[in-house]
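Excluded from the complex is one protein chain; the other protein chains are retained at their positions.
Right after this comes chain A.
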Amino acid sequence: MIGLVHFLTVAAIVFAIGLYGVLSKRTIVGILMSIELMLNAVNINLIAFSRFITPEVLTGQIFAIFTITVAAAEVAVGMAMIFRVYYDRNTVHAARLDEMRW
């Protein structure tokens, strides 16, 4: 029988992969994609909790739909910014975009 714990485990693994990607990817495009992974891990969590703990109301599902929408918008904005950065700096390497410091 597949229970809540299994869903949570999958979500945790996906979240960890996403986190690893955010911290280690060289390009910001990769970082953005990793962030999407983390968001989806959260979505899995939300739906799993909703399904197993409060099956009578659909709060978790609604939340997940919102998250997907916002994530889509976020990707659109993020990609636009990345294009701008690329035009300006000729690079999308996170390590090289380090002007914001002392």
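Keep in mind that, in the parts below, a contact is a pair of C-beta atoms (placed from the backbone, for glycine too) under 8 Å apart; a residue touches a chain by one contact, two chains touch by 3 or more; residues count from 1.
Just so we're on the same page, contacts and distances are computed from a predicted model.
Participant: What is the missing chain called in its UniProt entry, if the choices are "Proton-translocating NADH-quinone oxidoreductase, chain L", "Sarcosine oxidase subunit delta", "Monosaccharide ABC transporter substrate-binding protein (CUT2 family)" or "Putrescine transport system permease protein"?
Facilitator: Checked against "Proton-translocating NADH-quinone oxidoreductase, chain L", "Sarcosine oxidase subunit delta", "Monosaccharide ABC transporter substrate-binding protein (CUT2 family)" or "Putrescine transport system permease protein": the hidden chain maps to "Proton-translocating NADH-quinone oxidoreductase, chain L".
Participant: Considering the whole complex rather than only what is displayed, give the residues of chain A touching the chain that is not shown.
Facilitator: Listed in rising order, the touching residues are 3-5, 19, 22-24, 31, 52, 94-95, 97-102.
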